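Here the complex is missing a single protein chain, while all its other protein chains stay put.
We call the chains A, B, C and D, going by the order they appear; numbering starts again at 1 in every chain.
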Amino acid sequence: MEYITLGHMSLLLGISLTVIGFWGILTQKNIIKIILSFTIADAGVNIVIVSLGYVVGKTAPIIDNAVVQEAGRNVSASVVDPIPQALVLTSIVIGFGVTALMLAFAMKMFTAKKTLDINQFNELKW
Amino acid sequence: MSDLNINQKVSEMLQRSEANAQQDEKTFVRPEDELREVVAPDGSIIKINPLYDYYSGERPQEDKPKNAIVEKFLNWARSESIWVLGFGTGCGSIEIPPLVTPRYDMFRFGVQMRATPRQSNAFIISGYLSVKTLKRVIRSYEQMPSPKYVIALGSCTINGGMYYDSYSTINRLDKYLPVDVYIAGCMPRPEALLAGFGELKRLIKEGKGEKANEYARNFDEYKANQKKIIKDWNMPDYNW
Amino acid sequence: MSIYYKLGYTLLGLLIVLNWGMLMSAIFRKIVARVGGRYGIPYYQPWIDLIKNLGIRTTLSHGIMFYLGPVFRFTGAVGLFLFMPVLFGNEAWANFSFQGDLVLILYFQLFGMLGMALGAGEGGHPHSAIGISRGLAQHAAIELPMTMGIIALAIQYQTLSISDIVAAQQGSVLNWSIFTNPIAGVTILLAALGAMGHSPFNLVKAPNEIPIGPPTEYHSTFLGILMSSGAILHVMEAVLFMNLLFGGASNWFEMILKTFLIYFYSVFVGVVYPRFRIEQSVAWFFKIPLLLGIIAILMYSF
Amino acid sequence: MVTPIYIVATGLGVGFAIGILKKFGKNFTGALVLAALAFMTFISFQWFYGLHYGSEVATYVYTAGFKPPFSINLLMGQYESIASLMINAIGLLGGIYMFNSLKARGSDAQVVYLILIMAMNVLVMTRDIFNLFVFLEIVSIAIAGVILLEKSDRSMSAGFKYILASGIISTILLLGIVFAYYLTGTLNIDDFVGISLNTYKGGGLVIFLMMMAAILELKPFPANGWGLDLYEGADPGISAIISGASATASLFVLYKIMAFAGAEWNYYVALIGIITFVGSNFFGIVQENTRRMLGYSSIGQIGLLMVVLGFKDVLGDSTPFILFGLLISHYLAKAGLFWLSGIIKAKDLKEWSVIRKHPYFLFLMGTFVFALIGFPPFPSFFSKFNFVLLLTETGNIAWVIAILAGSMLEAIYLFRWFGYAVKSENSHIEKNKVCLHKSIPIWIMALALYGFSYYTSLSNPWSIAINFIPLAFVALLFVLDFLPVYIKNSLSILGMAYYFYLVYPQLDNMRLIFEVIFIVGGILTLIAGFAYKGTRPGFHAVALLMFAGLTAIIEAKTTLEFFFGWELMTAGSYFLIIRGKRSMTHALSYMMFSIGGAYALLAAFGISNVGQINLDLNQIGHISYLSTWAYALLILGFLTKTASVGLHIWLPGAHGEAESDVSPMVSAILLKAGVFGLVLTLIAMNGSDSQWSNLAYALGWLGAITALSGNLMAVFQEDAKRLLAYSSIGQLGYIVFALAMMTHLGWLTAFTYSINHFMYKAILFLTIGAVVLRVGTHDMYKMGGLIARMPMAFIAVLIGIIALSGVPPLSGFAGKWLFYNAVMEKGWYFQGIIIFFSGGLAFLYLWRLIHTIFLGQLKDNHRNVKDISIWFAIPVYILIGGIMVFSVRPDWVLQPLGNMLSPFFPTGQLNWDHSYAYTTLGYWSGTNVFITIVILFLIVFGILALSTRKAHKLKQFDITYSGEKPFRPETTHVAWNVFAGFYKAVWPATIPLVAKFWDYVTDFFHDGAGFTRRIYSGNGQAYMMHILYFIIITYIVIIGG
Partner (left out) sequence: MEHARLQLVNKLFNDRPKSYKYNLFQMKLLIDRLTQHYNLTDYKQQRHNLAFVTVDKQLSPDIITHLRDYEGFSHFVLLSCVDWIEDDKLQLTYLLNQPNHKYEIGVRVLIDRKNPEMVSLHKMWKQIWTYQRELHEAFGIIFPGSPRLEENFVLEGWTEKPHMLRDFDTKEYAERTYFPRPGRTSNDPATYMREKLYPNQPVTAKTNKND
């Protein structure tokens, strides 16, 4: 690659965010921190999705009059790949759903054992 | 122990011993002979009377010899092969072992020691008989098959010997059992015993060895004498 | 030869064997006495004892099986006599041996033993039960070397029928199987010590052990039958060993001589050695006789 | 046909509608949900029916009016219709089951539940990979949601771990999807299938990510800690849905992704599957908690299904049959068991004994357990059979061994659990009430299971030949279980007699002998059943099941039929044995050895099937490939049933503790099944050209040592039935030794012994069983002197022991005589001597049996015991008649046996001249010997009777006791440790080495499992770590491999 495009940079960012998120899940003891690191990993994945759809020099796939004027008939030529954008929307919504559910669990677990340390919840074992 | 404690204990012991005394008058029943009840596998209760359920207990019958010739021949055989059951109590039984030694050797006369009353015909009782041993003698005697003979060996057996005035020695054996041959002497020598065997052979040959039938005939009288002195009888009247 | 003619011979043979058995037991007690320096019993004592026992007037029975015990025993003894070719050569004296071979003899010994065990068992006497358990354990131990020796002989002669074995041993004394197959012979003879029941293996019937073992409750006619069947059994065992090892007998005198020697071989051993306890006698049969048996078979199977 | 999209539409529509109609109350919303589920089930059923039986063809459903790749399309093909029907069905039944608990959690729980079922349908149908991801997420959120609404805090931590794990899995899947789109530009699975992804740069990584997500969703071992906690923590209804529906859906997802994932992935999926199957079952052995154990079992079953998927190319067109068989039995059985655990509410395995208070549930539990393990007639049996056959055909033996080992481990803990349920103490637990709506789904599941069993047996080409008449008869008997004993007994006897009449003409006379032993023997032992009062629940069905299995073996033409009958017999006999009072552990060890033996047979049939077409039974005659291995396995399998030394430790307990009329059934009859198997194998071996001489030699030594050890142990037993059980081991050792000789005389001896052993062992066990019923104890030293009270029993046992010990007049001697000739002719001298010595030992314990029970002193509490019941006496005296006939005229039996054997072993015949049998070695005339001995006996008896006048009848204490009186009957009866002297001489030989060996093996497994299961430390984070390790390791393996 002769030079680092914006897409590559965002791809690197996304992947690093995912890795940080996974690292957070595995090491943090506090449940809230685990949930937070989960959302970070989720955000990282979303960034990766979006960055994969990026085409150098093209603009966001929102067909408003600015884009129509500039591209005229051939809109798709001046717009980045719209499908990852669409996918990322659903992914974000799902990420939101999962995080909400996790927080609900965290709340219930706290009311049960008055602690948020993940190591306390290992009565189901062997 | 404080004085009060001892006296109170003593008085309680005395009453108990008196109770035992009266009770002794009546019976000397041992624990294993008392009536007992047992639960059968199907749950029903079974009453066990140990002195009657386990023993046949009929009276002895007289086996009179039937016809003379066969009896004469059998008597000859019986005299030639006398199987002895030894009942050595006190000093008596020391005189029987020499008989199996080369010097006296009773086997020459067909006499043989048998360990079980079932298979023996002659019953050598040697040594003084106390009340306890008389009980065992009677049971062994009654378990022998007829015709059977009794040899009383030694004066202590015959008439109590030097223990005549002891509180537990039997004086007259023939009051309790029909005796065939008396071998007197305060432990007669083995020769006397062999002579006794000779005497017994002669009696059998002459057909006088029927004391078993005599025992069966006046069984009640013998039994009355026996029970007068053996108070804790707890055996069937006649031991088969 | 019609069946009735043969029956007559067989009965005669039975009488001879019975009386010879009684005589042998008298001689045995005479020898034991003479070893002890005693004059011992007169030779006719066993007959008198038999008559006296049959003459006893009381008969007591503990139950039907007790009553049948001596019947089993006597049937076993006489059956053994019937199935064994006592004299070789003439068809008259071969009794009913045409009906079964050596295997029948080996397993028919158990018939008498079983009957005796059950009869004595019903007597209810603890001593007889202990005596039987010892006797059966000892017999099981004897069975091992005996079977090995017999199989070694059977391999050598390639037959299981006694008359064929005896036929193979005819001719000179040298081709008796004691000489042609010595190790098997010795194994069988050691096993014979146990089978004959003399000291050191007479724990079961020894008079002063627990009072005379199994027949402690038997008396009068029962005892008479037991004594006579015991006499027959002794003779039959001696005849078996004679047929297997010493070339059988063609006439009665040869049979009497050989059985006399076989029987008294175990008597002489018995007089010298003290009595074994049950575990010693069982263990003894698993030592030397077993080893010899294995060698005897190994010699022939390769 | 309603288009499949309506499934999604109703799901979502009703879900939103409930949001509005919430105020009409929870009952209404619940009913609405059920209605929706019913409609969805109807749709998928309509499609299922159309596609499979109607004219329908697989149809694509397009959404949003566009064609893919610009829109999501759903496919409703044949497999999809089955999967969706299964999911909807369990959704509906689950809804009914959890109606109250969902109602208690509020209407939003009902909504979430409906969405969960709908989402799983879409997972199955969608062809769009991103849509797959979305609905995968919806399923996990829905499951977590339902768990969240539960009350118990244990499920909270399980839920949290679940949502965390599925979060990570979905992240991986998402990355895979996005990169796949980046490379190919499409999201449609059908397109992926067209283009092979791994030709693109980085395509391998994409497939890896997607496959990893699909596999992790199926909770592979060892990264499935979170799955296990889910099963343990969640409400049993939810666990049923998870184990049934979501497992099916995830399996389908894996199937779809594997379609485009390239061939090398099949091997890896199979590898992960087998590790999961064996690993989770290995941990299952040490489980105490019921739900966690069921979790391990369902994960194991899914692992097995992954193996099948992995081998789909190898199995070719029979993959659907095998997959469907295993999947349907897992789906139905596991759901049923989870629902049962919901009703029974017993945490610990031992407390499941309360299920005995609801007998029908016990039947259900038995059905489900047997279906899971793969017993006939359930579908998993046929699929496992075909699966092993095909695997061995294609040469991967290692996989077969792993699968059989895994299913063996699973059988261990499931049977132990079932044993606790049937036998352990339950008086302290009170019966919990059962509401109808919870029990109906379970009943439906069970009926579906039996339905599918019949369906799969029809669809399997070879199993059509299995005749189901006996099984139908068994089912009938089970239904009539409430009738009193005498009706059921006579019904079963008539049934068996009629069946014998039916089958009798078609059998050749070798099979006829065994048929007579099985059926006529069965009838005789059943006659003894009339002695029992009341209804005796559950006895006749299982007894007939065993006999059905036995007849099935006899008539089997193909190896499948044989194996079908073999397993039926094992199941029936297991139920018979476990009826004994203290027989739980013994029944379990019996079952373990039987299953081990059965799997050895299965492997052997597999090997023998290589290169064959139609599973013909006498194909074992000409095995081309690994023939010695096949024969060794066959013999090993049959030896477990004839209890040779090494595999015999179950027999004393199983036969000793069984009921009075069950012991003769299992001992005199069942052991002959093993002998029949051995006969078939050895005939085949004899015909085949493989050199089997050293195998036969080893079998000979094994038979001899079994005979010796069996008889030696029997001598020192204090328990009468244990003594007879050890004696059976000894007798079977004789038969095995005789068979191993492979000569005419040897086999003649073996058959004589089989017939004899059947007769006298049945007599002994029946009589001693009857005596035990009267006296109430097994211990011999507690009995004594019973001849006075039970003359009939005494005569029977006397004839029995005379026959068994081989004393001349009776038939036992025929066996001994033939043995001598066979051994001499064959030349196996040393084994022969061991056999004859053990014959001598037999005499010891037989005398001990009859003396301690019938002779000696009569105990006080037995003074008025009645004789054995007439119902036990009838079969006994019929058998005594049989023995007498055999003894008087042995040629009636030996001559036909000789003719039957001559085709197999022409040389070395036993030749007869009218009543004399003679061989080259010796001669014997049974009839003459019998007559001579009987006449002799009568003569001597006459002499004694004449000479002794009226003998005086003594009682028990009239004995010469050295002048004294015997103390009590107990102290004068010699019965305890009777052969003490003999023991002192031979005690080294009686040390139970084999029992110690097997104890060591079981301890090794238990400790191993107990130690390694610690990796599931219960900590959520540790589980996430396991997932990541799993991914990394598989990546390394794939890149490396």
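Definition applied: a residue touches a chain if its C-beta (ideal position, glycine included) is under 8 Å from a C-beta of that chain, and two chains touch if they have at least 3 such contacts.
Note that the structure is a prediction, hence the values are computed from the model and not measured.
Participant: The chain left out here touches which displayed chains?
Facilitator: B
Participant: Tell me which of B:Lys47, B:Lys208 or B:Lys228 is the one touching the absent chain.
Facilitator: B:Lys228
Participant: Using the touch definition from the top, which of B:Gly86, B:Pro145 or B:Gly160 touches the missing chain?
Facilitator: Residue touching the absent chain, from the options given: B:Gly160.
Participant: Hey, which of B:Phe28, B:Tyr52 or B:Phe73 is the one touching the hidden chain?
Facilitator: Among B:Phe28, B:Tyr52 or B:Phe73, only B:Phe28 touches the chain that is not shown.
Participant: Can you list, in ascending order, the chain B residues touching the missing chain?
Facilitator: So the residues of chain B touching the missing chain come out as 1, 3, 6, 9-10, 12-14, 17, 20, 24-25, 28, 131-132, 135, 159-160, 164-172, 175, 228-232.
The definition used in the following text is that only the chains that are shown with their structure count from here on.
Participant: When the C-alpha atoms of chain C and chain D are each averaged to a single point, how far apart are the two points in Å?
Facilitator: 54
Participant: Using Cα averages as centroids, what's the distance between chain A and chain D in whole Å?
Facilitator: So the centroids are 52 Å from each other.
Participant: Residues touching two or more other chains, restricted to chain B: which are they?
Facilitator: Where chain B meets two or more other chains at a single residue, that happens at 116, 118, 240.
Participant: What parts of chain A, by residue number, touch at least two of the other chains?
Facilitator: Within chain A, no residue touches at least two other chains.
Participant: Sort out for me which residues of chain A touch chain D in the complex.
Facilitator: Against chain D, the touching part of chain A is residues 18, 22, 25-27, 31, 34, 38, 41-42, 45, 48-49, 52-53, 83-84, 87, 90-91, 94, 97-98, 101-102, 104-106, 108-109, 112-113, 118-119, 121-126.
Participant: Could you please specify the touching residues of chain D with respect to chain C in the complex?
Facilitator: 785, 787-788, 791, 794, 798, 801-802, 805-809, 813, 816-817, 820-821, 823-824, 827, 829-830, 832-833, 836-837, 839-841, 843-844, 847-848, 850-851, 855-857, 920-925, 928-929, 932-933, 936-937, 940-941, 944, 947-949, 951-954, 956-962, 972-974, 978-979, 981-982, 984-986
Participant: Could you pull out which chain D residues touch chain A in their complex?
Facilitator: Per the stated touch rule, the residues are 130, 134, 137, 140-141, 144-145, 148, 153-154, 156-160, 163-164, 167-168, 170-171, 174-175, 177-179, 181-182, 187, 228-229, 232-233, 292, 1013-1014, 1016-1021, 1024-1025, 1028.
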